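What you see is the complex with one protein chain gone and the rest in place.
Chain lettering (A and B) follows the sequence in which the chains are written, and residue indices restart at 1 in each chain.
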Amino acid sequence: MSIEVRGIGKHFGNFTALDNVSLDFPTGELVALLGPSGCGKTTLLRIIAGLETAESGSVLFHGEDATEREARERKVGFVFQHYALFRHMTVFENIAFGLRVKPRRERPGEKGIRDKVTSLLKLVQLDWLAERYPSQLSGGQRQRIALARALAVEPKVLLLDEPFGALDAKVRKELRRWLRRLHDEIHVTSIFVTHDQEEALEVADRVVLMNQGRVEQIGTPEEVYEHPATPFVYGFLGSVNLFHGRAHDGVMHFGNLALDAPEHGGAENALAVAYTRPHEIEVGRFAPGDPGILARLKRALIVGPSARLELEREDGAGMIEAEIPSELHRRLALREGDTLLVRPRRTKVFLNAA
Amino acid sequence: MSFALRTRHSVLPGFGLALGFTVLYLSLIVLIPLSAAFIRTAGMSWEAFWRTVTAPRVLASFELSFGAAFIAALINAFFGLIVAWVLVRYRFAGKKLIDALVDLPFALPTAVAGIALTAVYSSKGWIGQYLEPNGVKVAFTPLGVVVALTFIGLPFVVRTVQPVLADLGRELEEAASVLGATRRQTFVRVILPAILPALITGFALAFARGVGEYGSVIFIAGNMPMKSEIAPLLIVTKLEQYDYAGATAIAVVMLVASFLLLFALNLLQWWARRRGGQDS
Partner (left out) sequence: MSATFALPMAEYRFPVRRRASGESALVKWSLIGTALAFLALFLFVPLAAVFHEALCKGLDAYIAALAEPDALASIKLTFFVAALAVPANLVFGVAAAWAIARFEFRGKSLLLTLIDLPFSVSPVISGLIYVLIFGAQGWIGPWLQSHDIKIIFALPGIALATVFVTFPFVARELIPLMQEQGSEEEEAAIVLGASGWQTFRRVTLPNIKWGLLYGVILCNARALGEFGAVSVVSGHIRGQTNTMPLHVEILYNEYQFAASFAVASVLALLALVTLALKSYVEWRVRHETSDPVTVGPQE
């Protein structure tokens, strides 16, 4: 089932949580809502689930307006960040809950419930835990049970609110791969909220980047990482170096460097910032007359095949982070304190707003 | 009873002094005097003891004390839950003041409560004048005892249920509603089971307090033997007649009953902790 949201707005007091947000979630995709805390992603998810009411706009399920439907009538699966398992019920009863509260004529018989719960427990690979209470499970197990519980009512949509947020790093990694495999198996339209870019890029078919209640960019993980649409997205997805300068007639000038920026052909001596990821930076020995920015190597950290360099700009404009193959690091025989020449191989230029 | 020395080394001083003083003070004020009641009774023959505590007037007083306390605790469990719910979930004018006043029965001397309730519920009182013409006599009847014990036990259920309800977390209710539960199903299947241990605890505390209550009851009860005479009053009456043995025998029955209740309550809490775990 596809989901659309149209012009959603929501405030908490003076705080704008969502500012006229419109999005499409096509059938069968796994979409990540990614952004820093306070960007409105959880609020949006809760509005889709019917747990929160929007001040304006509408939510459409499969083209049908569901804005006025109550949460219990929307038939969505929702997985809470802190699991929200019923602590007085066994794992089995937790999963069976959604079936047991169905109206009598829709409710499966005791055997139907048992079969369904057992198959879900197998799906989440925890069938041996049926009679335990939630307090006796680990965090990762609880999250999988919460997912099984949400799936029991065969929702057409699965919504996950920071599903791995409360878990430690190792379990997190395992679980997100597992979630991806699970999604490939059941193909339910799924939206999950996360503030962890690595998680979003690894798991999702598409990523929606949000900031301050607005959508910044929508795209596949590769698109958003390789071609960030806004400075915010650039900064949020991985580390980035900023070079301040001026753009004029399709060329960006900073230091003694001039870089092509054809997208700003109309700019006239406008303040601009060039964004460059650490691995897009070239480092070389200083030679008089060569173009580049002078920087002193403060620290080099070699981790496996790559070397991470921390460089301090000689003109006092801050630090530059570069990532080069460790092989190159060895060949250049770099030592801390060396003065080097730094050049961005690829940049994306944004004009300063106003 | 033995308190073994500490099993883990600690750098903090004062263990011997603090524990020694605690145990000494506890023994002098509580344990030795309480044991006096049991030792006194041990001096009685079993037959004499049995005759004393099964005398019709004594049995009638037990029935009243335990029965009225039970009914009052039930009333408090029902309305206390509503009060706790309203105080946790809703906003309305004067809520803070009302929240504070719920503890009034803990702070108001029982004698004051007793005469106030009598004044209000007697035939000419503010509330009694409307009840009496309708055939409901409260003051100077067993019903009066229930009213006094309801007053005395009122905060227990509210104060045990309130924090549990507050920390229940709205996620649980949201989870239930997303899974398709109606509001009623959510209450019966999710909220009620979660607060049940607290509700039973509050009920038991109110009941225990009601069984032993004296000050607030004696004014409103009328104190007619066999009809509206509570067990603690019978103890006082026997004491005034210098029937120490009789008074002590009744006291021992009541003490044993309240210790059993205390024990049951500890079991309940242990069970609730084990079942519920410390976190969700």
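Everything below uses one rule, namely that a residue touches a chain if its C-beta (ideal position, glycine included) is under 8 Å from a C-beta of that chain, and two chains touch if they have at least 3 such contacts.
Predicted model, so just to flag it, every value in this text is computed and none were measured.
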item: Option from A:I8, A:A71 or A:A247 whose C-beta touches the chain left out; value: A:A71
item: Absent-chain contact - pick from B:V58, B:A73, B:L143 or B:V178; value: B:V178
item: Touch list for subunit B against the chain that is not drawn; value: 1-8, 10-15, 17-19, 21-23, 25-26, 29-34, 36-37, 40, 79, 82-83, 85-92, 96, 98, 100-113, 115-117, 119-120, 125-127, 147, 150-151, 154-156, 159-160, 162-163, 166-167, 170, 173-174, 176-178, 183, 186, 201-202, 204-205, 208-209, 211-215, 219, 232-233, 235-236, 239, 242, 244, 247-248, 251, 254-255, 258-259, 261-262, 265-266
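Heads up, the rule we're going with is that only the chains that are shown with their structure count from here on.
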item: Centre distance in Å when subunit A and subunit B are each reduced to the mean of their C-alpha atoms; value: 54
item: Residue ranges of subunit B touching subunit A (in the complex, touch as defined); value: 169, 171-172, 174-182, 185, 189-190, 193-194, 196, 275-280
item: For the subunit A and subunit B complex, residues of the former touching the latter; value: 49-51, 70-72, 74-78, 80, 82-89, 97-98, 100-102, 133-136, 149-150, 152-153
